[in-house]
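As you look at this complex, bear in mind that one protein chain is not there, while each of the others sits in place.
Presenting chain A:
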């Protein structure tokens, strides 16, 4: 017997009232948290992730020091209360290590590490609440935290999950949907449209894949828009707070330039 909840009903609604291509409510909070150089709290629906970035700073450990570029380290912590099951996931947990490795490898080619030889950038990911799309939230939050920390990126990395119910593609899956249908997470760079990451935990046919891949690419652009707006308002808030001067951290923030362009200045 199948699950009691219909993934997509005849009226075209998903179990939470969304239609196929509607993404969940997304909120972004870029305000300062503790000592971090850059922070971002991102929610997609009920999934919430806090990412704090420290650095670039001098590499502490010899072994990890690289002479031509900065080393990125990623550590993921899952709050015990974040899932239904109150299970404590230790940092050594295999799934968490895998998640951290995925985030690291996604950002290594995007962060301009060559600008900071012999230094390190530490990314701490704190998973606060989980309801599907964990990887997408982690990636989006990491992008924003890095931007917020003023670390130069080649481009934003925007991620979204997608799946196929019978023959209908769905975007931005909840946990309930993830458990039920084959799904993928796609991370793309909006400027070039290049895809930097595709993960698949379940089997998906190549024809289906193509479609969902294309849709996820389009959805990435929509998410990019949200992220851009958040960065822009954070920047203008900072500017306003400083009371004067068009310069923030030595970077020109002209009114017609958005966060995106800001990074090109580097």
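Quick notes on this one:
The rule is simple: contacts are C-beta pairs under 8 Å (C-beta built on N, C-alpha and C of every residue); 3 or more make two chains touch, one makes a residue touch a chain; residues count from 1.
Assume contacts and distances are computed from a predicted model.
For the chain that is left out, the UniProt protein name among "Ribosomal RNA-processing protein 44", "DNA-directed RNA polymerases I and III subunit RPAC1", "Ras-related protein Rab-8A" or "Polynucleotide 5'-hydroxyl-kinase GRC3" is "Ribosomal RNA-processing protein 44". Contact between chain A and the unshown chain involves residues 2, 4, 9-11, 13, 16-18, 20-26, 45-46, 83-86, 129, 131, 164, 166-167, 171, 174, 176, 182, 203-205, 207-208, 215, 218-219, 222-223, 226.
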